[in-house]
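Complex shown without one protein chain; remaining protein chains in place.
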Amino acid sequence: MAVQVAVCGPRECSRTEWERAREVGRLLAERGAVVVCGGYGGVMAAVAAGAYRAGGVVVGVLSADDRVGACEDLTVVLPTGLGEARNNVIVNAADAVIVVGGSWGTLSEVALAVRRGGVPVVQLGGWQVLDEHGRPLDAVRRAATAAEALDRTGLWP
Amino acid sequence: MAVQVAVCGPRECSRTEWERAREVGRLLAERGAVVVCGGYGGVMAAVAAGAYRAGGVVVGVLSADDRVGACEDLTVVLPTGLGEARNNVIVNAADAVIVVGGSWGTLSEVALAVRRGGVPVVQLGGWQVLDEHGRPLDAVRRAATAAEALDRTGLWP
Amino acid sequence: MAVQVAVCGPRECSRTEWERAREVGRLLAERGAVVVCGGYGGVMAAVAAGAYRAGGVVVGVLSADDRVGACEDLTVVLPTGLGEARNNVIVNAADAVIVVGGSWGTLSEVALAVRRGGVPVVQLGGWQVLDEHGRPLDAVRRAATAAEALDRTGLWP
Partner (left out) sequence: MAVQVAVCGPRECSRTEWERAREVGRLLAERGAVVVCGGYGGVMAAVAAGAYRAGGVVVGVLSADDRVGACEDLTVVLPTGLGEARNNVIVNAADAVIVVGGSWGTLSEVALAVRRGGVPVVQLGGWQVLDEHGRPLDAVRRAATAAEALDRTGLWP
C-alpha cells in the first residue's frame, strides 16, 4: 500500500502558503504518496491541486455531511458529518503530517499528531508552542521549502 | 469527480456472499466508481479485491486507529479510531449503498443510509425489517445478482 | 456509580409511545438510574420529562454542535457535533437499552447495541428484524409495559 501523508493548513492562506502547499502536493504525487487533506479551500485546495494534477491520489476528509464547499482535485471525497472531529481521521490516516501555515484548526491537528506519537510532523512556517517555562517545544520539525518538508518526514531516506 | 458507492456486509460471510461482493467490486471498478468499504475481512475484503484488481480505487474506512487486520487491495486506508461510528463516514460518502449479506453491524449501516435519505440502498440477500404492524418496510431495494444490484442503484440509467 | 440506561425512539411518536416513554423515564429515575437519550423531541423528550421531573439525572446527547431543538428536562446537554455518529455515544454509555417505537434512526441504535454485545436491549413495540431465511432474530427482548421493560433489562433482579 502507498505511503499516506496528511497535509494540514488554514482555509484562508497567503499567496506564499498556497504556492508551498501546491508544491508539497506535486512532490508527494511524484513520490507516489497518497495525500490526505481537509478537502476545503486555502492550503487544502492548494495541496489537492498540486497532487491531483500531477497524477496523484488525493482524499478530502470533510467536516460536513455533504460536499458543499469541497475543493476540486479530489480522487475521493469523504463528507464525514463529524465536524472538527474529522481532524482525527486525517491525523490517524497519516504516516507523516506536513503543516503549511497556522490557524487554530491546524494547531489542533498538529497537537493530535504529536500526541499520537510515532508520526513525524513537519512544519513549513506556522505557529510555535512554548511550554509553561517559555521554552519552545521541539516535537515539530521545521522546514524552509516544500522539498525539505518531504525530506524531513524521513519517509524517503 | 467519480461516483462513490459504499459496499457493506459482514466480516464473516458465506462463499456465495464472497463471490457476489467480489463481482460487485469488479463491476463498480469497470464503471469507474470509487468503492468505499469497512476495510476488514469477509464482504469488505471481497469487494476490495474485486474492485482493486480490476483497476479501481478502493477506500477502507477502519474502526480502529491503526491498520491491524485491514484487508489487502486498498488504494487508501483510513484508520479512523472512531469505533463503529466509522459506519457513518462510510454511509455519508456514498452516492449509493450496496449491501451483501446481513449482520447487526451491516444493519446499522442500512438503517443510517435509509435515515439519511436520498441515497439508494440495494440489498443482495440479507435481512428484512418489519414495522410495528408486521409489514415489510420497502426502503431497501432488492437484487438477485451483482449486475442487478448496480442497475438498481439508478446511478447508471 | 449509578446504573445508566439509554432510551431510544423516534423524534415523532404516537401518543401511546409518548406515554410509555414518559413512564419508562419516571421508573428509571425512581430506581436511581441515569437516563441517556438523544435529547430532541418525541420519545427523547418524553423519557427526559418522565425522569427529570421525578428527580432523576438525564443526559441529552445531541447530533448537532449547538443546543437548537434540544428538549427541556435535561440535567446535562452534550451537543456533540458528530451527526448520527452520536448514536454510538448513546449506546456505548448504556448498561441496558430500552427502545420505544420504531424508526430508521432508532433501528441503527438497536443494531449497534446488539452488535456491541453484553448489553440487554428491550423493546416496547417497534420494529422486527428477520434474517435471510425470514426467521425473526431474537436478540431483542420484548415488553408490553414500561414496568416490564425495566424488569426485562435484568438490571434489577
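By written order: A, B and C. Residues from 1 in each chain.
Rule of thumb we're sticking to: a contact is a pair of C-beta atoms (placed from the backbone, for glycine too) under 8 Å apart; a residue touches a chain by one contact, two chains touch by 3 or more.
Fair warning: this is a prediction, and the values are worked out from it, not measured in the lab.
Student: Which of C:Val34, C:Ala49 or C:Val129 touches the chain that is not shown?
Tutor: Among C:Val34, C:Ala49 or C:Val129, only C:Val34 touches the chain that is not shown.
Student: Which is it among C:Val57, C:Leu107 or C:Ala149 that touches the chain not included here?
Tutor: Residue touching the chain left out of view: C:Val57.
Student: So which of A:Gly50, A:Gly81, A:Gly102 or A:Pro120 would be touching the chain we can't see?
Tutor: Residue touching the chain left out of view: A:Gly102.
Student: Extract the touching residues of chain B with respect to the undisplayed chain.
Tutor: Spelled out for chain B, the touching residues are 65, 81-85.
Student: Touching the absent chain: which residues on chain C qualify?
Tutor: Residues 1-2, 4, 34, 36, 57, 59, 61, 65, 74-82, 85, 88-89, 92-93 of chain C touch the chain that is not shown.
Student: Pick out the residues on chain A that sit against the missing chain.
Tutor: Chain A touches the chain not shown through residues 82-85, 88-89, 92, 101-105, 107-108, 111-112, 114-116, 125-132, 134, 137, 139.
Keep in mind that, in the parts below, only the chains that are shown with their structure count from here on.
Student: Among line, ring, star, complete and other, which one matches the pattern of chain touches?
Tutor: Contact map by chain: complete.
Student: Could you tell me the distance, in whole angstrom, between the mean C-alpha positions of chain B and chain C?
Tutor: Once rounded, the distance between the two centres reads 28 Å.
Student: Can you give the whole-Å distance between the Cα centres of chain A and chain C?
Tutor: The answer is 40 Å.
Student: Using the touch definition from the top, which residues of chain C touch two or more other chains?
Tutor: Chain C, residues with two or more chain partners: 82-85.
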